[in-house]
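Excluded from the complex is one protein chain; the other protein chains are retained at their positions.
Labels for the chains are A and B, by order of writing; each one numbers its residues from 1.
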Amino acid sequence: MTALDNYVAPTSLEEAVEQLLELGEVTILAGGTDLMPQANAGRVKFKRTLMNIRRIPELRGIAREGDEIRIGALATISEIMAHPLVREHLPLLVSAGDHFASNQIRNAGTLGGNVCNASPAGDTLVPLMVLGASVELASMLDDKLYRRTMHLPEFFVGPGKTRLATAELLAAVRIPVPPQGFVARFHKFGTRPALDISAISIGVGGVLKNGMFTDVRVAFGAVAPTPVCGCATEEALEGKKLDAATIAAAAVAARDEVHPISDVRASDWYRKEMIHNMTKRILEDVSTSH
Amino acid sequence: MSQQAINFTLNGVPTRVSVPVDMSALEMIRNVTGLTGTKYGCGEGECGACTILLDGVSLNSCLLFAVECDGRQVTTIEGLASDPLGLRIEKAFVEAGAVQCGFCTPGMVVQARQLLQDNPHPTREEIQRGIEGNLCRCTGYVKIIDAIEAIAVGKES
Partner (left out) sequence: MRRKRPGGKTRHIQDLDVQGQLYGKILRSTRVHAKIKRIDTSKAKALSGVHAVITAADVPYQRPIGVAKDHFPLKTDRVRSLRDEIAAVAAETEAIAEAALKLIRVEYEDLPILADPNDSLKPDAPLIHPEPHGATAKHDHLKQAQGIAYLGKPDNVAMTFDYAQGDVAAGERESDVVFEDTFHLHYVTHCCMGVSGIIAEFDSSGNLLMYSNTQVPFLHKREFAEILNMDPARIRIIQPPIGGGFGSKLDIYPFEPITVFLAKATGRPVKLVFTREEEFLASPTRQPVILTLRSGCKKDGTLTFRTVNTLHDNGAYTSWGATTPFVMMQTISSLYRVPHCLYHTKAVYTNNPYAGSFRGYGNLQATFAVEQHMDMMAEAVGMDPLAFRLKNAQDPGEVTPQGMHFKSCGLKECLTTAAEASGFLAKSTANAAERGKPGRFKRGIGIASMLHVGGGAKIYPSDGCGTILKMDDFGSVTLITGASEIGQGSETVLAQLVCEELGLPISAVRVVNNDTEITPWDVGVHASRTTFIAGNSAIGAAKKARGKILAAAGKMADLNPDALDLRGGHIVETKSGKVVMTLAKLLRQLHFSDKAELVMTSFYYEPPSKHQDKHFKGDVSAAYAWATQVVEVEVDTDTGIVRLLKVTGAHDVGRVLNRLGLEGQIEGGIVMGQGYALTEELMVENGVVRNPGFRDYKLVTAPEIPEMDVRFIETMDGEGPQGAKGVGEAPAICIAAATANAICNATGVRIMALPFTPEKVYRALKQHH
């Protein structure tokens, strides 16, 4: 058992990834809102070094880069919700943020942290998948700062597990600016507005033009070890007119394609029922949105 | 466990302490600097009893690493004694009967300050949402909401 015996707080991305390579066993600290309780409960063991990445300016900020909006890994949920670019182009993230934990946690919790924590119920993950987001991963390659991007669905491996390499840091999330006519909805099932771990969540997005729904993306949270794409549901919707028959078929497809578990929050049966009913509700809402 | 020396401003006073790197800011505030107004209620960010302001933004000190306070401004409930808005909130809490056992109160007051700073005239519903991360088992929240509303609508006695 290695004990936590080293603390570093790099001030540039380059320094951070260099140290990652050098030090090997590193626990990354961003907002701390997941790390602290998980460490206290023994669900996460600290590695030898704790790296506080909050002093790295390159990880901050929200900006438009070409056809994408780049949200730095350290952007807090509150910052994202208040940012004009997000409010203009990605209202889905604003509405999802409104269901995220509490004001205090929104003020501390970061987007990068929520993504890397890879909880199947992570509140930003389903909306990010619906928006077609990618992650920007930084590392040292041949003594140079190297960045690669990866689509979000590929990034998740299991609860708390991602394809982030040992010496790699999530630098940002990149989201394509949605096209004209793009509509999206996120539903987090719960009895409270926020401060709730979702029993299920659903995101639906696509382009609605002349009554036809195209470029459809569907994602579900808390029904599998990772947030998942609703491929069968997408298929049931793609290129269709959002009428009652399409919506009913899509809701059934959604229910049939998820395989949730039973836990303290809900049974598998109830989760499937809610996926069905809420998919239907969201689609009805989308169909009347213009 | 490695110790880390950090410098920060605690309620306006320059402070230097040495803390274990895995220590929470809550533990540091209570056990290292000896300010016990910030309360431990759950240790996982669910109850808000430990709410503080970091550079003027409210968060749960139980989820914050003490080392992260380095170079920053930490304000606890004790620090609101020299903050005009904080004092108004405290007075409104007393007037409205918003304090029963008093355990959730410091966190509520700090969060109320955040809320009123972000939105000086919140609606009742916005107040309820603003304190959704603060649990209270005694009051049923009504008098707490009343207290914050009194300031929001300028009806403090």
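Operating definition for what follows: a residue touches a chain if its C-beta (ideal position, glycine included) is under 8 Å from a C-beta of that chain, and two chains touch if they have at least 3 such contacts.
Nothing here was measured: the structure is a model prediction, and the numbers come from that model.
Enquirer: Quick one: which of B:17, B:42 or B:85 touches the chain that's been left out?
Expert: B:42
Enquirer: Hey, which of A:7, A:100, A:156 or A:189 is the one touching the hidden chain?
Expert: Residue touching the chain left out of view: A:189.
Enquirer: Sort through B:10, B:116 or B:144 and give me the one touching the missing partner chain.
Expert: In the full complex, the listed residue that touches the missing chain is B:144.
Enquirer: Provide the residue numbers of chain A that touch the chain removed from this figure.
Expert: The list for chain A reads 41, 189, 191-197, 264-267, 270, 273-274, 277-278, 281.
Enquirer: What residues on chain B make contact with the chain left out of this view?
Expert: Interface with the chain not displayed, on the chain B side: 30, 35-44, 46-47, 49, 76-78, 80-81, 89-90, 93-94, 96-106, 108-109, 125, 127-129, 131-145.
Just so we're on the same page, only the chains that are shown with their structure count from here on.
Enquirer: Any idea which chain B residues touch chain A in the complex?
Expert: Residues 1-2, 4, 21-22, 24, 43-46, 48, 51, 57-60, 62-65, 67-68, 70, 111, 114-115, 129-130, 132-134 of chain B touch chain A in their complex.
Enquirer: In the complex formed with chain B, which residues of chain A make contact?
Expert: So the residues of chain A in touch with chain B come to 3-7, 9, 29, 31-33, 36-37, 39-41, 46, 50, 52, 54, 78, 101-105, 107-108, 192-195.
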